[in-house]
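Only one protein chain is missing from this complex, and each of the others stays in its spot.
This part shows chain A:
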Amino acid sequence: MTSTTDTPAPPFVPLGATVMTEPESGGSDGRGPGGPGGPGGPGRHGWRGWRDRRRARRLQGGPDAGSTGDRGIISISDHRRPSIRRTTRVVHGVLLALLVVAGLGPLLWLLKAAVTPTQDTLRTPMAIFPNGIDWQNLVTAWTTIHIDVQFLNTVIVAAGAWAVQLVVAATGGYALSVLKPRYGRIVYGLVLATLFVPAVVLLVPLYLTILHPPLIGTSLLNTFWAVWLPAGASAFNVVLMKRFFDNLPREIFEAARMDGAGPFRLFWSIVLPMSRPIIGVVSVFAIIAAWKDYLWPMLVLTVPAMQPLSVRLPALQQTIELDVYLAALAISTLIPIALFVIFQRLFLRSAGLGGAIKG
């Protein structure tokens, strides 16, 4: 896919980018790699491209447009009435203002406070740069407080957890959905059963498992494996993958088998390339979850030099000055926000998909 080649590098970007250019597939209709069919084409990310694609889709009468048409609660004839039009316009304006204040406001404040001297933030928190900008905060946070180390740790934690989750979900989903061994139903039932066990039940036994892992003999405490491996036991990912594989056309598998493809070839050359949309969704879930996690990494990564941002930041609040601390908070927010802005549609679709699966 063209859009993947020009993007430099973090491993999850190409996957996400590919999904972005898929036509609205709802994640599970099995259309697979239907080419970069979105009229936006490659490289048309961001707001403009999004709008164009959406419009074009509506014109084509894609699945999104087909079900809703252009109307909602308020009918077209309602829209012609000036009083209703005025009211809706006011309501939408107020709504937008509230969303800006609530959604963007705190983050803008954080950005401002990150480059404001401590005394200004304490005395006049809502004033905008009363005594000028202090860029030094960001530098101090990055170099002296060594947020750079924590930042790198966060990336390592997220990347490893992502890889483990993807391997487990993809191979497991493939085995359960396509290979279908006789014990598959029992395994799938056991995987589903874990969905009903609250995470807190696992906390202590999992901690003791990390202290005394089976077969290995040495404690995994203060190794990244302690975060990576348990992340793989995500029933949600396996369910998503299996359901997606279930919807892939069986004829293609049969044809590949006729041509002599074994299970490994089938997996690598047929199933995986067709599964980019779902791999993108699982990747988003995995990376966000790893970036957010706090309690578990706090328990198993006790050495500050290995801790990710989320674990280190609460410990920093007592020891460093407020302005540098806020700069550190701002830096920690940057990557998730940037990922969200770039892959907005994928994020929002994943969030909606999460609801659809739960529902």
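Keep this in mind: a contact is a pair of C-beta atoms (placed from the backbone, for glycine too) under 8 Å apart; a residue touches a chain by one contact, two chains touch by 3 or more; residues count from 1.
Just so it is clear, contacts and distances are computed from a predicted model.
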Inset, instruction - Consult the UniProt record of the chain that does not appear here and report its protein name from "Dihydroorotate dehydrogenase B (NAD(+)), electron transfer subunit", "Sugar ABC transporter permease", "Phenylacetic acid degradation protein" or "Spermidine/putrescine import ATP-binding protein PotA". - result: "Sugar ABC transporter permease"
Inset, instruction - Decide which residue listed in A:171, A:222 or A:247 touches the omitted chain of the complex. - result: A:171
Legend entry - From A:152, A:255, A:272 or A:351, residue that would touch the chain that is not displayed: A:351
Legend entry - Full-complex contact with the absent chain, from A:159, A:191, A:286 or A:324: A:191
Legend entry - Missing-partner contacts on chain A, residue numbers: 47, 50-51, 54, 64, 67-75, 78, 84, 88, 91-92, 95-96, 99-100, 102-104, 106-107, 109-110, 113, 122-126, 164, 167-168, 171-172, 174-176, 179, 181-184, 187, 190-191, 194, 196-209, 211, 213-214, 229-230, 232-233, 235, 238, 262-264, 267, 288, 291-292, 294-295, 299, 309-311, 313-314, 317, 322, 326, 329, 332-333, 336-337, 339-341, 344-345, 347-348, 351-356, 358-359
